[in-house]
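Just one protein chain is left out here, and the rest sit where they should.
Think of it as A and B in the order they're written, each chain with its own count starting at 1.
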Amino acid sequence: MASSYGYPFKQQHCLSISQFSRPDIETLLSLGEHYLDLDVQKSPDRTILAGKTLVNLFFENSTRTQKSFEIAGRRLGADVINMSVAGSSVKKGETLLDTAATLNAMNPDILVVRHNASGAPALLAQKLSGSVVNAGDGMHEHPTQALLDALTLRRVFGEDLGGLRIAICGDITHSRVARSNVQLLNMLGCEVRLVGPPTLIPSDADRWGVDVFHDMETGLEGCDVVMMLRLQLERMSGAFVPSKREYFHFYGLDRAKLTYAKDGAKVMHPGPMNRGVEISSDVADDPHLSLITQQVESGVAIRMGILHALSDARDDIA
Amino acid sequence: MASSYGYPFKQQHCLSISQFSRPDIETLLSLGEHYLDLDVQKSPDRTILAGKTLVNLFFENSTRTQKSFEIAGRRLGADVINMSVAGSSVKKGETLLDTAATLNAMNPDILVVRHNASGAPALLAQKLSGSVVNAGDGMHEHPTQALLDALTLRRVFGEDLGGLRIAICGDITHSRVARSNVQLLNMLGCEVRLVGPPTLIPSDADRWGVDVFHDMETGLEGCDVVMMLRLQLERMSGAFVPSKREYFHFYGLDRAKLTYAKDGAKVMHPGPMNRGVEISSDVADDPHLSLITQQVESGVAIRMGILHALSDARDDIA
Partner (left out) sequence: MASSYGYPFKQQHCLSISQFSRPDIETLLSLGEHYLDLDVQKSPDRTILAGKTLVNLFFENSTRTQKSFEIAGRRLGADVINMSVAGSSVKKGETLLDTAATLNAMNPDILVVRHNASGAPALLAQKLSGSVVNAGDGMHEHPTQALLDALTLRRVFGEDLGGLRIAICGDITHSRVARSNVQLLNMLGCEVRLVGPPTLIPSDADRWGVDVFHDMETGLEGCDVVMMLRLQLERMSGAFVPSKREYFHFYGLDRAKLTYAKDGAKVMHPGPMNRGVEISSDVADDPHLSLITQQVESGVAIRMGILHALSDARDDIA
């Protein structure tokens, strides 16, 4: 391992940004950069995960993330087994443990799991002999999304992201993407801001090491990057947001609001987008402004890097 | 490429029969014949698509076609990623473009797509860097079905299909299979007839280069081949067809109606069949009459040929 990338990465799982040291993160981002090279991705010499089994277990639908892991695993030579479980059949924690026992007996080397309960991947990690990757758990974390966002930023701003001012905008309360990104960007020395209506900012955000704003004009001031979040459709009526139209008026990112940010500021969105709700199409589709396509490209690459690093770390202790 | 099959096939996509020249078609059919050999199909030396990613994106259900492409891709060594999308989540053209951008960022070499909107594959081909194969779009085209039908006919009638009289019968209006077959069979020099009730024959059929008939007796006269189409169940009541029973009486193919065709005429059907509606079981299951099983066999083979040719053409320009 030391020979491959100079730092002894020893993590067995990828559950939360908070578990990683700064050198761990640098290792993962360097490996991700390596795999951005398509010729490397598609090399017919796939030995990294040859003979290994990756189970891609999704308790929530997410074609994009599940397929990203599937492609990453296959390009490294793994056997990828997709399992999509209807939420209804696995409601009780008890049953999650039975699922864990069943999975463990099939002996996957890596389990990628998305679950609507915060902490489900960590629980599975305790019960399984293989590595567990958190592909999103409830409103808790989505660490591989944060890592792919950081990898995307590196492609634009270089290896050192320190000092960048980044606004994360929209529904922070329900967003695991925001929670993982705040931690990672803080670790990398960015100045992170949260922007959104009071109903969508968590009450403990003052302890996150961020500045909080309730309007786009002051929130975006001087920002190098504006990271928009998806507004869940089920929150658009009633308690949280008066209407789509009003939400877009105050918090949707269009060219007018983008002028509040630094000249040349970049726009990100984890997808899938609600066009005309949290972001306008002319911003989302402008290749000079938007990094959205690069985020997806980075998604396959960073996941190849994560799978690679976890597999090496586990082989080292075996 | 020239060394492999003698003609410089340069098509990047397979979207419509109309895009192909006669030599293109001959190249695809020759490759399809090559892959009819099972020992060739299952050779452990799979280098043609090794390290390449085939995404099998179906917006409409079709186990048969999707699995045929999956098997074809795997037998050539590709990583095959299946994506089945519930029609509801992708209603707007806007979202189709987002899907395209997401897919493109995952960098598939080949995208096989079925969509209920005519022209969706062509739109995706403009946006993607890889090759696109149309696996059926709305009421527009289904070119790989027409190619597999032609390959099936070659196995019975030899390489030259010129002069064969072929009746395509049933619901022509809603059939992409009919549209693709008319074009291809015309190109190959066949004499093509359409047979069906006036409600199910498109009003512009007189410009398709075919003869139109509204009764089976005169329509089938002298035909070498009778190609039946599937009647969609949702059209069986009301506007288009009075009842299943009446439809079968006038247009369902049974032994009695088959006597109107040439002695020894062959029967085809793209499947899945509605037995007792457009075709009777004793005709469908008679190995002396029916080519239906050979059509499925030809499906895997022609798709291997198409994937092979597209991949080579793309490598040539890379």
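The definition used in the following text is that a residue touches a chain if its C-beta (ideal position, glycine included) is under 8 Å from a C-beta of that chain, and two chains touch if they have at least 3 such contacts.
This structure is a prediction, so every number in the text was calculated from the model and none was measured.
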| item | value |
| --- | --- |
| Options A:13, A:52, A:142 or A:308, residue touching the unrepresented chain | A:52 |
| Residue among A:101, A:156, A:233 or A:256 that touches the chain left out of view | A:101 |
| Options B:50, B:139 or B:296, residue touching the unrepresented chain | B:296 |
| Chain A, residues in touch with the chain not shown (by the definition above) | 50-53, 55, 79, 81, 83, 85, 94-95, 98, 101-102, 104-107 |
| Residues from chain B at the interface with the omitted partner, ascending | 38, 41-44, 46, 63-64, 67-68, 70-71, 74-75, 271-273, 275, 281, 292-297, 299-300 |
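Here is the rule we go by: only the chains that are shown with their structure count from here on.
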| item | value |
| --- | --- |
| Centre-to-centre distance between chain B and chain A (centres being mean Cα positions), rounded to whole Å | 40 |
